[in-house]
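Structure below; questions to follow.
Just one protein chain is left out here, and the rest sit where they should.
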Amino acid sequence: MAMQMLPPDWPGNFWAHWAIFAVAVLVFVLLMVIVFIWFERRAMAVMQARLGPNRAGPFGLLQSVADALKILIKEDIIPARGDKVVHWLAPVVAFVPVLLVFAVVPFRGGALLADLNIGILYIVAISSVTTVGVFMAGWASNNKYSTLGAMRQVASVVSYEIPVVLSLVGVILLAGSLSMQQIVAAQDIPFILLQPLGFLLFFTGALAEINRAPFDLTEADSELVAGYMTEYSGMKFGLFFLAEYGEALAISAIVTTIFLGGWRGPVLPDWLWFLVKVFIVFFVIVWVRTTVPRLRIDQLMALAWKFLFPLALLNLLITAIEILVWPAASLWVFVPINIAIAIVLVVLWSRFFKLGWGKVEV
Amino acid sequence: MKFERYGIGIAKGLSVTIRHLLRRPVTTRYPEQRLNVSRRTRGNELIWDKDKCTGCGTCAKACHIGAIHITTSTNLVDNKYEVQKYEVDTGYCIFCGLCVEACPFEALFLGYDYERAQYRRNDLVQTKETMTETPQRKVSGYFYPGRAARLPRQSLLVDNDRGQK
Amino acid sequence: MTLALSGKDITKKIEKKFPGCVAEAAAESLLVKGEALSEVAAYLKNTPGLDFDYLTAVSGVDYLDYFEVVYHLTSIKHNHSLVLKARCYNRENPALPSVVSLWRTADFQEREIYDLLGISFTGHPNLKRIALWDGFEGHPLRKDFL
Partner (left out) sequence: MTTQTREVVVNTEPFVVNFGPAHPSTHGVFRMRMTLDGEVIVDMEPVFGYLHRGIEKLAEERTYTQVIPLTDRLDYLASMNNNLAYCLAVEKLAGIAVPERAEYIRVIIAELQRIASHLCAVGFFLNDCGAFMTPVLYMLRERERILDLFDMVCGQRLTYNYMRVGGVSQDFPDEFIPAVAKFIGEMPGWLDEYERLLKENEILLARAKGVGILPRDLAINIGASGPVLRASGVPWDIRKADPYSIYDRFEFDVPVGLAGDCYDRYRVRVEEMRQSLRILRQAIKDLPGGEVRSQVPHLIRPPAGEAYGHLEGPRGELGFYLVSDGSIAPYRFHVRAPTFINLTALSDMMRGWKVADAIIVFGSIDICMGEVDR
C-alpha cells in the first residue's frame, strides 16, 4: 500500500493546521470515551452471561450519554474541611495530560497534530502528570480512604514507570527514531512479533499505570470504597471517569501505534485499521479486567521491581545485541528467535520469583 | 506470587470468559419478557372465598403478625357466622402461608400475581370486596395441588427457558 | 453418634476431686454451684479421659426466681457431649465466673448473655454490650422486661 504521507502542515499555515487537529483530537477523544464506556459495559456483560445496557437508545448506545448528563446535573459536594482549591483543581490536572498525549498519535496516513521527533519521550513525560492530579485529589478530600488510595496510586505509578520506559526503548532501537511517524514507517513487521517480551512488559506496566484490571488498587471498591474518587461527585467525578477511560484510550492508541503498526494494514482504509486495532487492544483490557482478581499493594510493587524491571533490562540487552551483531539480516529471522527468548525468560524468571508473604510481625 | 505456573491459571480463566461471548445471556428483559412463576407461588395478595368461609377466625389466629382483621355477626345462620368485615393488611403480611394452611374450610388462598405495589400504604389493605377470585386475580396453587394444575407450567432455568414474549 | 454422657456418672468423678460442688445431677445434665464452675470446667477440659475441648453453645435462661446458664460441651476426640448448668439466684446483679480463659468461644456468647439477660461474668476480658448500643438500659430477654 503506497504510503501517501500527508505533508506535516497540511492546510498551509501553521495555525489552521493546529486548529483543525486540536478540534479533531478533542472530538476524537470525547467521542471515543463515550463509545468505550458503552463498549466496556456491553463486552463485560456478554462475558458475564447478561445483557448490559440496552434501554437508552438502540442497543443502549446512548447509555453513556445519559450517564454524562446525569453526572452534569448531580450536586457537586466539596468536603467541609478539605482543601477546596486543590479539590477543585485535581480533576483538571488529572484529565488534561490525557488529552495532551493524543497530540503525537498518528491517526491516518500520518495525520497528527505535532510530528515531534521525540514522540515517545513526550508521551511518557506527559502521562505521569496525571499522578499529580490523583494525589491532589487524595490529599484534598480529607478522607482516610482517599489518602490510602492516592498513596497507592503514586507508589504503583512510580514503580511501573521504569519497566514501561525500558520496554519502549527496545522498540526505539528497532525503529531508529523516537518520532511516532518513523516508528509506524519502520514497522514493515509489526513490532509485537519482533518484541514479544517488550509488548508483554509494556502492556502489564501500562495496565498498572492507568490502574485497570489486576492492578486497580487505587479505587479498589472492595477495600477503599472508591479510592481517591470517594469524595467526588457531580461533574468532578465525571472528569475523573473521563480521565480513566481517556487513559485507557491513550494506552490502546499507543500500543496500536508502537506494537501493531498504527494505521498500516493490507486491505481496509488506513483510518479504519487504526480504529479496529484500538478496539482490539481495548477489548483485551476489558477481557483481562473481567477475569483476573486484584493484586495486593506489596505484590504489585514486588512484581514491578523483581519481575518486570529485570526482564525489561534483559530484553533491552538482547535487542541491542541483535541490532549490533546482525544489522543486515532480514528481520523475519528474528521473529521466532525473539518469541523463543521471551518464553524462556518468562519461564526462567518466574521459576525463582517469589513474593514476600506480606505478614508483618506487629 | 509464584509464577511457576507461568500464567497458565490466568490463561484458563481468560478462556472461560471468552467462551461466554458465544453463549446467549441468561437474563430475561423483565417488562417485555416474563418468566412463568411457580404454580405454588405465594403472590403478594390473599384471595378469600365468601361462601365457603364460616367466619371461624382460625386464619386470624394462625397469623403471627395479626394482619387479618375479621369481625362476624353474632347469630349463627345455617352454622355459619355472617362475616361483616374481613380485611388483610398486606403491608404487615409476610406471605408465609400459615393462614392458608390453617383454614379448615379451604376458603383462603394466596394470590398468583406479584405486581401489586401501591403508592399509599393504606391502599395495601385488602378489604372484603377486593379479595374475591376474578380472572385477573388468579389463585395460586399453594397448599392446594388441585388448583395448581390449572396454572401455566413454571419456566425453569434448568431447561434454559428464558420466558415468553 | 455423639454419646451424651449422663450427669450421674460424671458426678462420681467430680465429687472425688471437688467434694460438695455438684448441686444436682440429672439424667442428661449436671448442675454445678456457681462458684465451683471454673474448677469443674477446667477439670472437664483437661482430664485425659473427658477432655471436653469444644464448647458448642452457651445459653442463658431466665426462670424468674433464678438465672440459669447452660454450657453444651463436646469432646471432638472422644465424640461425647455433656450439658453443664450453673445458676445464680439474686436478680439485682447476677454474676458467674467466666470461662473465656478455658474456651475462647465463650467470649462473644457471654457478652451476648450479659447484654440481653444482664448476667455479668467475672474475669471476662471486655464485658460490654454486643447486640445493643451501649446507652441502652435494661436487658430485653428478661421475663420482666417490657
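Letters are used for the chains, namely A, B and C, taken in the order the chains are written, and counting of residues starts over at 1 for each.
Following the convention adopted for this analysis, contacts are C-beta pairs under 8 Å (C-beta built on N, C-alpha and C of every residue); 3 or more make two chains touch, one makes a residue touch a chain.
Quantities reported herein were computed from a predicted structural model and do not represent experimental measurements.
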{"item": "Chains on display which the left-out chain touches in the complete complex", "value": "A, B, C"}
{"item": "Option touching the unshown chain, where A:K74, A:R108 or A:R296 are the choices", "value": "A:R296"}
{"item": "Residue among A:L148, A:V164, A:L207 or A:M229 that touches the chain left out of view", "value": "A:L148"}
{"item": "Touch list for chain C against the chain that is not drawn", "value": "1-2, 53-57, 59-62, 70, 72, 76, 79, 83, 103-105, 107-109, 112, 116, 129-133, 140-141"}
{"item": "Interface with the undisplayed chain - residues on chain B", "value": "1-3, 5, 7-10, 12-13, 15-17, 26, 37-42, 62, 64, 94-98, 101-102, 110, 140, 142-143, 145, 148, 153-154, 156-159"}
{"item": "Residues of chain A (touch criterion as defined above) contacting the omitted chain", "value": "44, 47-50, 144-145, 148, 214, 216-217, 220-225, 289-299, 355-362"}
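Throughout what follows, only the chains that are shown with their structure count from here on.
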{"item": "Pairwise touch network: line, ring, star, complete, or other", "value": "other"}
{"item": "Centre-of-Cα separation between chain C and chain A, whole angstrom", "value": "62"}
{"item": "Cα-centroid distance, chain A relative to chain B, in whole angstrom", "value": "51"}
{"item": "Contacts with two or more other chains, residues of chain A listed in rising order", "value": "none"}
{"item": "Of all residues in chain B, those that touch chain A in their complex", "value": "1-4, 6-7, 10, 13-14, 16-18, 20-21, 23, 25-27, 29"}
{"item": "Residues of chain A that touch chain B when the two form their complex", "value": "45-51, 54, 287-288, 290-292, 295, 299, 302-303, 307, 346-347, 349-351, 353-355"}
